[in-house]
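Below are the structure tokens for one structure; questions will follow.
One chain of protein is taken out of this complex; the other chains stay put.
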Amino acid sequence: MSIRDKLSALLGFDIDFDAPVPPRKTETAAEQTPDEWRFSRRIMRAGGRRLGAIYKILGVICSVVLMSTLLLTVAGMPRYGVDQEYMDTVTYEYISHGMEYTGAVNIVSGIILEYRAFDTLGESFVLFCAVSCVLALLRADGADSEPERVEYRDISCDPILRRTMRAVVPIVLLYGAYVLLFGHLSPGGGFSGGAVIGAALIMIASAYGEDVSGRILTERVFKTVTTCALSFYCLGKSYTFYTGANGLHSVIGNGTPGNILSAGLIMPLNVAVGMVVACTIYGMYRMIGQRRF
Amino acid sequence: MENLFRNYEEAVALILFSIGFMTLLFHKNLLRKLIGMNIMDSGVYLFLASMGYIYGRRAPIVENGDLSAERYINPVPASLVLTGIVVSVSVTAVMLSLSIRLYERYHTLDLDVIYAAARSRREHR
Amino acid sequence: MEFIRNFPFFSVAVFLFSAVICSVLKPRAARIWTTAAEAVVLAFSLSVLIYTTSGDTFFRYNMGHFDAPWSNQLRAGPVEALAATSFSYVLLMSHIGGIRYAKADIEPKKQSAYCTLLNLVGAALMALSYTNDLFTGYVFLEILTLSSCGVLVIRRAGRTALAATRYMVINLLGSGLFLLGTCLFYGITGHLLMEYIRDGVATLEVTGDYAVPLTVTIGLVCAGLAIKSGLFPFHTWMPDTYGTATPTSSAVLSGIVSKGYIFLLIKIIYRVVGVDSAAMTSARHILYVFGIAGIIMGSIWAMQSAHLNRMIAYSSAAQIGYVFVGIGLGGQAGFTAALFQIIAHGLCKPLLFLSGARLSEASGDSTEFADLQGAAHRNKPAGLAFAVGALSMVGIPTLAGFAVKLFFAAAAVEHGLLVDIATLTALALSTLLNALYFVRTVIRIYTPSGNAPTNGAFAPTDGESARTRDPGLIAAAVGLTAGILLLGLMPGVVSGIISRGLALFA
Partner (left out) sequence: MADFTEAIKAALLVLLIISATAAATAKKTLPAIIIFSSFSLIMAVVWALLESPDLAITEAAVGAGVSGVLFFMAYRRMGMMSGGKGDDENGKEDDDEHKG
């Protein structure tokens, strides 16, 4: 008697969350009838150009009003760089103690991954959410999705494209890796490095076509890299948040600013964010381009 | 009004915002609306980043240990805009996949025609 | 520092981590993991609620090693904990109630992606209720927008793509305005944490400089959040969105997602600008007018609509109008009424959507009113649940709706004659219209229909009664009805928590 049967016997009905459920009719005719369109359909028929005209006039008025209010606000704004004293309280702390506390020579990376790390954690999950939406929308290898009707000439067998890619891609990958790894020392970091590497992956996929991209970056590789990078990011930052909030000593030291292995957790986090960004960008390219990995 | 010329970066940024807003309103094709949305986002980010720029100061990367605040610009807007740029890319990707799904079903990207098609398809049935 | 103070951060981290895990699990394991995560977060929120209300305190939680104006911060008081509890409770109930349809409507390969998106909706809502930083609010606002679009569009039907496009275009316009407002706030006051912005705004109002940017900022933020939550002129996406999504998605979207934006707006009114500032008062009056218009027009359109789902969607446009009327009335009573309506509507609407789906399934998968005749006899628990939800929306005593209307009447009486009369007439009119279309539906589903029950795809065959086939609905219906009865019978408990919490909320 498994637990479920005992529970069902206790409750008097069978807990059966996994009963095979036949797919529901996707679209009942009734759901198609948006009734408040009734009067807008009359307007559409009668209005036609008139509605178009009213819409345009309203649009012009609305955008002119918006533009004038915005320009008025700019005219009323403080003169940046000149009367800036209220900005200094926060920036002074970031600049003078930034390197000391976070160990990052690049203060912007220090802010992103140490001071305001919760925003950047949310940021990587915006990317993760976008890629799951794109997969949910466009994935075509589902069992009963519409058959792939689009055939188009695969441009990857073009010799000129392949030769230029063979010359260019290593340089771009090297540059992306540099920007990623030196994020805390020189300008760059997780997002920029990841975007450059993602662009390099797109070049490889478009130049060498299905055979190479099918083998190197299959869907399994994509999922494992994204999941491992995001879980590392989530756990790593939760550790620092927890130790920081409760005043415990965190074992991650800052190292001496300037050399590559300094700045505590920033460099590994940059690598993790870079991997997430690169995989996300590549995944979106594949989905929008070919609707399958 | 003379302030407008001193903060001219913000003025340009908000003009970009309005151009994006107008593109969003006046174009029927969904791809063009998306371009308008991107221009709007770029305008807001230019507005935020130009708030941090102080004339005659350098990028916020510590050079040979000089920690005085007068040497560098305000780093906070730069970090906010870095987050924002990635948000607008992911939103663009989702909207593009939505427009592809729409196009596969209705073979046009003009929302008014799609509504007419959705209704006319029901009348055929 | 007590361990309980980590719970707000833990609830966001649990949802984020389980979102990542669910994307690689099998559909069944992902469902179980998501339900477990929602239950754990509900326990966290309840313990934070008990901790803050018993001690009548609020606490701040600095993320990381740096303190206030330099790093992100969460802040948990009685009101935030109450909002978080009701959000996670409704998320758990809607997920359990709609599991059956999630399996039917979504392709097998995408069901774990659906659990991922539900987790991300939960994470964004927890972050929005606890955050104390405006830009963190914007980032999690974007997560909420994208994941609610994903939750809506994952159903196989092509119609959802059209509904989602309309939803996204209007919503992204709203978040663009909110982002511009956040940047202007940073530009004027130099801070992003809410209390520090309020000190800056207070000094600005005293010295009177940057007056134009301040008013424009408040207008942009209020307009952006009103657009996103579906206030009257911007509610056109609601019938399409709630009508075509799977029952769990429409329950989550109508029940708690639009409430997350409004809760952020109330937090901005209280903590960023200050309730009594002149510019905010005029902005609230504009929201009040739109709220009144929304109540009346939403109810009228709900009466006209010929389909069950669309009727419920239009009535949620009217209920959103209620919340903005509460915000417009302002004062302790006004905001208490608005927050009470947020919780009460968050319980009633998912009940209506979940049971409405069962009723239409029991009458041949059609949402036409004609076919729904006698559906309650075919599926008894769904009929009973729908009756409870509908009567609560109408405002029958002992149910949550009655307490909502009571609080709104009390809030309206405090104001001058004109506002008092306008609000009370709008209340009376909307109650009448609600009664017209909801009671009519309840009567219709309970009148026994002569013809044989035309079964939907998997309506209960005559052998088994509906009870054994559908544990999800029964669990959700019992849970939500218990919540509605709690709010109806003992409104003093919740409104006491809210009014005491509002004192600490600023």
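Per-chain numbering from 1; labels A, B and C assigned in written order.
The rule we apply is simple: a residue touches a chain if its C-beta (ideal position, glycine included) is under 8 Å from a C-beta of that chain, and two chains touch if they have at least 3 such contacts.
These numbers were taken from a predicted model, which means no experiment stands behind them.
Across the entire complex, contacts from the unshown chain go to A, B.
Contact with the chain not shown here comes from a single listed residue; of A:99, A:117, A:185 or A:202, that residue is A:202. Contact residues of chain A toward the unshown chain are 106, 108-109, 149-150, 152, 179, 187-189, 191-192, 195-196, 198-199, 202, 281, 284-285, 288-289.
Within the complete assembly, residues 8-9, 12, 15-16, 19-20, 22-23, 27-29, 31-32, 34-36, 38-39, 42, 45-46, 49-50, 52-53, 55-61, 73, 77-78, 81-82, 85-86, 89, 92-93, 96, 99-100, 103-104, 106-110, 113, 116-117, 120-121, 124 of chain B touch the chain that is not shown.
One rule holds in what follows: only the chains that are shown with their structure count from here on.
Chain contacts in this assembly form a complete graph, since each chain touches every other chain. Counting C-beta pairs in contact, the pair that comes out ahead of the other among A-C and B-C is A-C. The geometric centre of chain A is 15 Å away from that of chain B, both derived from CA atoms. Once the centre of each chain is set as its mean CA position, chain A and chain C turn out to be 25 Å apart. Residue positions 17, 51, 76, 80, 83, 87, 90-91, 94, 98, 101, 118 of chain B each touch two or more of the other chains. Shared contact sites, meaning residues of chain C that touch two or more other chains, fall at 135, 139, 142, 146, 149-150, 153, 158-159, 161, 187.
On the chain A side of its complex with chain B, the touching residues are 29, 32-34, 37, 41, 44, 56, 59, 62-63, 66-67, 70-71, 73-77, 79-82, 84, 87-88, 90-92, 94-96, 98-99, 105-108, 111-112, 116, 119-120, 123, 126-127, 129-131, 133-134, 137-138, 146, 186-187, 189, 191, 257, 277, 280-281, 284, 287-288. Across the interface of their complex, chain A is touched by residues 1, 3-4, 6-7, 10-11, 14-15, 17-18, 21-22, 25-26, 50-55, 59-62, 67-69, 72, 74-76, 78-80, 82-83, 85-87, 89-91, 93-94, 96-98, 100-101, 104, 112, 115-116, 118-119, 121-122, 125 of chain B. Residue ranges on chain A touching chain C, taken from their complex, read 11, 13-19, 21-36, 69-70, 72-73, 75-78, 86-87, 89-90, 93-94, 101, 114-119, 121-123, 125-126, 128-130, 132-133, 135-137, 139, 141-145, 223-224, 226-227, 230-231, 234-235, 238, 240-247, 250.
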